[in-house]
Structures are given as C-alpha cells and as structure tokens.
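The complex appears here minus one protein chain, its other protein chains still in place.
On to subunit A.
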Amino acid sequence: MDRFVWTSGLLEINETLVIQQRGVRIYDGEEKIKFDAGTLLLSTHRLIWRDQKNHECCMAIPLSHIVFIEEQAAGIGKSAKIVVHLHPAHPTKEPGPFQSSKNSYIKLSFKEHGQIEFYRRLSEEMTQRRWENIPVSQSIQTNRGPQPGRVRAVGIVGIERKLEEKRKETDKNISEAKEMVELSKSIANKIKEKQGDITEDETIRFKSYLLSMGIANPVTRETYGSGTQYHMQLAKQLAGILQVPLEERGGIMSLTEVYCLVNRARGMELLSPEDLVNACKMLEALKLPLRLRVFDSGVMVIELQSHKEEEMVASALETVSEKGSLTSEEFAKLVGMSVLLAKERLLLAEKMGHLCRDDSVEGLRFYPNLFMTQS
C-alpha cells in the first residue's frame, strides 16, 4: 500500500483513459483499509483510485510498478477481486497515503461488478506496455525493475526475477527479429529486382540469426541430420545426466522415463519432447556413450553403448523356459524391469526365433519356441 502516490487525478498529455469502474474498495494485502468506496481508473500509464465521497482523495500507481495480476472469483457475500502484485516502492517516490507497508500486493474489490472487463483491459495494458513508448511528464515515474534494500515477500521474488529475465530476453528477441525482418526484406528485394549481389556479410549475418533462433544451419543438417547447435549441446548434456541412471537400470531406459527424469531435474525451462528426440538422434553420431534405439513396435529407448539387448535375450529365454511360459507382466516382475521394456525384450526374443506366442482371451503369453527346437 506504500506504492501509491497522491495525485490530482488529471490525466497527463499523451496519457489516455482505458476504462473506469465505480464501487471499488482497496485492501492492503488482506487487510481492509479506509479506502472502501472509490472509482478505479485505468490509463495507459497508471492505475488511479479516487474516493467517491471526497474527490480530493485521489492516488495512483504507475503501471510499471506492477509485477503481475491475478483474478479472485466472487464468492457468497464476497465480491470479485483483482490481486495486484507490486515491485517495491522507489526510495525517492512522491508522498502517498502510506509511508510503509508490510505487503507487496493490494487487492481491488469490485463491489459493483465490472471485475471481468477491468481485468481484461488491465492485462492488455500490461502486455502492450504502452507507457514505455509514450513519454509523459516526470511526475509519473516509470520503474523498470525491482529496487534494492526493501523487505520482499518470500516466494514472489523468484517469480519476479524470472519474469524480468524472460521479459528482457523477449525484448532482445523482438529487436533481433526486427533486424532480421529488415535483413530478409532487403535480401528479398535484391532478389526481386536482381539488384546487385547479396553480399557475403549479409549471408553470414542471416545465417547467424537463424542459428541463434535455433533454426538448423543447412551445413549442420548435412553432417548431423536435422540437428542444430542447440541439439548437439543438449545431446552432450544428456550423456552426462543419464550415465548413472542408465547403469542403475540395467543399461536401458524408455524415452518417456528419460523425459521425466531430465525434466524433473531441470525444474523450469522444461525440455519439449521434440527437442529431446532430436538431441537423442545425435547421440550416436557424436560418438557419445549412449544411443537411441527404436524397436519395431515404435517404442524408443536409450541404451548404453555397452548394453547388448540381444545378449539379454538369451537370459530371457532361460527365464521363460524355467517357468514354462510367461506374460510380459510376469516377466517384468521376475526380472525387475518396467513392463514396457520387458515386453520389448520378449518381442525381440520372438523376432530372433527363441520364443513363440500364445495369444488368447487369457492374454499374451510367450513360450520357448518348440516349433524350432522340437522335430
């Protein structure tokens, strides 16, 4: 609540009103405060609240101070609310209704409805960030980031930081994209008008933009299949991460298990299934100690190079022979494998002619292949 500054309520030049709503109450964190009935105004630059009874009581927060917003649905006897999480106040900010506050968020309660539309417009302004491009007078401070030296709410800080990083990255990407669009346009024009050669410099710049955006460089594709620099790096990382888990699991894991394991370790910035597969396709080419293998059924696994699935088949045959016949589930349990991998091993044994199958309403069972061994 200490982020608000007193204001006249008049809009600055270049500041435009987006939406306003009567009957809004402000909470400091979870606490009700005396500002219980006011008109809330949203402009391109600020969030302004003006007391309905006393128009001179008017305060505002620059939109740049908002970290993120949440909706709180209405309940029985409770109005719908918007929760606004804020950056800490600037030490040199103008005076406002509160000198200090232990909360880093406020709640806006819409007692006369209008929450849905207001939230929508506020989200839009937060996305468009028009205040960054439309300069107004100094009295509206634009705060680009969190300031040091204030008590922060636990938990939010990590989120704030990551959001800030993401935004900076997006900004960088957008500006790079703009450059790239210009470059592509220039190249396209040159081609169209056959106006001079595309210089080597332009070609190099173009290729480097493609690479940095994770698009395959044609040269790379020829050498490594559809891999990119990114996938190459990822493949090397995977080799490091998976060595021990693979050894613990008998040298073989399904790709789904790998996906879960790797993403659990990463936390944020999760790997997409596509990126995982593309990286794994490069393992063998990069001479790493693991490889991707695709069974006939389409099941994909990662194997240690030292793992010989065909040899495991011989021991599988022994196990099945001992028991007369086994289903995938029974075999999995006996050997301590996942049912998926157990089935693949039995299918491989069948393919190699060591086992045959009995497929009935009772299920799928594997037997030693007596057709071949018995005359």
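As a convention for this text, a residue touches a chain if its C-beta (ideal position, glycine included) is under 8 Å from a C-beta of that chain, and two chains touch if they have at least 3 such contacts; residues count from 1.
Keep this in mind: contacts and distances are computed from a predicted model.
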"V-type proton ATPase subunit a", "AP-2 complex subunit alpha", "Proteasome subunit beta" or "Vacuolar protein-sorting-associated protein 25" - which is the UniProt name of the missing chain: "Vacuolar protein-sorting-associated protein 25"
Identified contact with the non-displayed chain, of A:V244, A:M268 or A:L370: A:L370
Absent-chain contact - pick from A:E56, A:E248 or A:D359: A:D359
Residue numbers in subunit A that touch the chain omitted from display: 325, 350-351, 353, 356-360, 365, 367, 369-372, 374
